[in-house]
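First the structure, then my questions, so here it is.
One protein chain is absent from this view; the other protein chains keep their places.
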């Protein structure tokens, strides 16, 4: 079992979700994040005083998948989230020891 | 050392926390998330235009535990978070290489 | 490839970020979290009724690094985030199987 | 008769002020609920403005202020339905329509006040039905008793300058009745329910105070010394009550709160309402301190007695209203027509005040309880548990109050854009 | 001539009330946008207050209400530029400056109303230029036609008590023109765009209603029966319209919403504006129900016809204004000067009303469209796509509306302190 984590641009979420559904992924968990990196933040001005915001809003996706699907899912996410501009984000995968579906107690692939 | 991650229904947080405390877990980290899955979202209406929200609010719990406690902690969470209805969430565990307590620099089991 | 996750006090974020930049880390992802642990929450009062808040605000940092940098990065974070008071947080590392930069599709160390 | 343009200007301005009190109330109450039910709370006030206004024009004014066609001591008839015949009438230099407009705003706010007791759990449709029924059976008769020259309380000689009995005691009792009919919210009082937006509560308190100058000052129906006295007392009693509430909080809880001062302000406004033109400014100051302090304690009663008067309509409006009504009998000023105990007038006035209070209290509670029960048994007055837990705004109004989306200062909070929603036009359904 | 202090008091109070309508509008509109463009939305209203006020003093009053130096039937000249000569003038007991101040607030709100159609996407600088140009070429002439005794619509005998044509039909048409000039927002109508703060919408509706008592009541220019009638009708028509809108929603969508009642309230205020002193209270009640229900349907038109009138200025102000203007001709009250169809006056009045409506509609649309096009071709009227997507507040104003930071109740929401920002003082640049 793998956990795919993706940091993407917020406005790409719908595209990524659609692509994953098409691929057959049944669920995922989304949360808000802020990113530091090559992509620059912006500056606001309040009564003449500059206020620099050096993070950019990002979305974090977590998708549990079967080992065999991991690579393809990464591919799907990368393609759907790509704009080609700096700040598109990262996708990574880690190994999961066990997964349980809370409702039923099922584990492993059954739990997804 | 294991990291148990749980996605649960928000109103179950208190129960889960209480169960974990009873079990002897000393700390955990909580964050907000949204979930896609079998559980459906809802529809809002603004000036006659429908507005579909297809995610549901979830809570993400992260609990660092000793290897030997991992299974039991998963059990405790699953039991406490269960309502039996769709959308109860997932619990999974991954292997952690090292843990450090920032305050003291202690590592491993000492750090928890 | 390692993923370093750190739970720190919010007001320490600037220090940690600066320290990481000095060390040479190029990017990271930040999100909001709440922590339970030894550090206590607080009590509010509304029309005479007490309202206990037993979590404290925390920041979660995620930093992808090369295997050889992992230990040093942990060190850098721990030093920068330390106040010596209860609630300074935890830092842990896990093993990452693959990392992809969405923009280019580069993987591994190239992706950072 | 010739119109006095100055008095008319003041009464019209006052009517506008009193009308603003209901949106003010929506914020005072709405800020106190949780974020998942703020819209429903505000909606109960706004729909009161809509429905009570129509009732007032159609038959409300006639029943409350008409004397023919009804039972003079108890209620008026339908002679002046639709305000027919008032268009060009002028009484004491004031167009009858100005008076009717001014009074319309009183009916509106009174019914809206009740809604604070049933936060988070009332079926909206049933509330909409409740409004005209309650106004007709409870508000209009009591208004007739107190303000119509033929009304029995008017004739009794009890003093209620701007509506302590008709509006506040009445609303407070009705609130208690509905709180009992609907029952406790799920989780109350164990689960903590904190105000979701205290600045809104302060906004509401500010607008209420502002509007109340029309409520009290305008009740003189003229721009004269009486109005000026009522106005000034509405400054000082209100401030004193806010201060009184803070003192109790500081001593009891260790901290003076914004919710406390906002609550004290409203308690003071309630208490000074019947007494605004019957006390000296110093008397009003004392009344404020007393009312603020007592109400600060009274809001805790519900935990002891176990009724879920969610936003403390009883603790503030009922208790505050009673304090104000009785205080007139104790330290009202003889110079302003209150032969009170301390003014050497004996207990006669106090007795009358008490009688007016008890009559209003009993009538309002009993009739409202019956109305509530009947509506509960027929239409149902309470939403189902799931709606209550997931939030009444969504369940009853298909809306949620806020969507701060990705804007809370750019990247900082990292909130995402609305996640995958889909709009479909339904206007042609 | 001697001043009537009561009338003057009422007109000044009314002017203050009408001025407050524009901040009210800023909240009504601002709450309806997404959080990333609320500031720009509000700013369009606030800058209207700044610029229109200056225009009014410098030449606006003179062109609208002056009769010399211009073409009497169409517009006035510059004789009274800078309000020179009005300082001590008194007309019908009212200081001319009080009237000028009252009317200033009308010019302000009218131009601000238009901005609702171009939410999220208008270059701020171009909007600032648009204000004086539009006022001069569109608003001032129409105001002259309707309100100046020499104006052709005034002479025609069409009834527009408080500005249904000048303000609402005019603003609604201009809004449509600008919506067409600027085009649809990116993603509209596919991407859902929900109001980010419904309590703000309700606050705006409440303040608008409050201020509208000055708008309609003050238009009597005296504190008398006419003002009282207009005032009372502004209570009942408004409430009825809110209710009418809710009924349509309940039947069509299954839920009555707060956005619905707020919209209905505004629709009712718009509809009653021309008719406030030309209908009985019961007639006003009916007008409200009709206007609320029709506007609730009319806001769906844009999806069918494909123009992005973002916040429904057309569906509410244009449609509501037309309903009000025509209703006078149908069921206006003869007792108040409206020889309507139902009052047995035949269709003459209805014809005049229709003529006034059509003239305003056509003139406003055509001239505004030309102004908009010219500005678009010269200065550009639309921000670039990136600014629109990332948020116009940041792009045009270098600000974001909210930063709730770590406070939303302590640890609960776990929001972090502002992340690593750096302040540099720029005041000495």
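Letters A, B, C, D and E name the chains as they come in the text, with residue numbers starting at 1 for each one.
Operating definition for what follows: contacts are C-beta pairs under 8 Å (C-beta built on N, C-alpha and C of every residue); 3 or more make two chains touch, one makes a residue touch a chain.
Source: prediction; values computed, not measured.
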item	value
Selected residue (touches chain absent from view) among E:64, E:104 or E:221	E:104
Identified contact with the non-displayed chain, of D:71, D:84 or D:335	D:335
Touching residues (missing chain, whole complex) on subunit E	3-10, 12-13, 15-16, 19-20, 22-24, 26-27, 30, 38-39, 42-43, 46-47, 49-54, 56-58, 82-84, 87-88, 90, 95-98, 100-101, 104-105, 124, 194, 197, 200, 203, 396-399, 401-413, 418, 421-423, 425-429
Footprint left on subunit A by the chain that the document does not show	30-32, 44-49, 51-52
For subunit C, the residues touching the chain missing from this view	11, 34, 42-55
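One rule holds in what follows: only the chains that are shown with their structure count from here on.
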item	value
Partner chains shared by subunit A and subunit D (touch criterion as defined above)	B, C, E
Chains most often in contact, by C-beta pairs	D-E
Distance between the centres, which are taken as Cα means, of subunit C and subunit B, whole angstrom	18
Where subunit A touches two or more other chains at once, by residue number	11, 17, 30-35, 42, 44, 53-55, 58, 94-95
Multi-chain contact residues (two or more partners), subunit D	194, 398-399, 406, 409-414, 418-423, 425-427
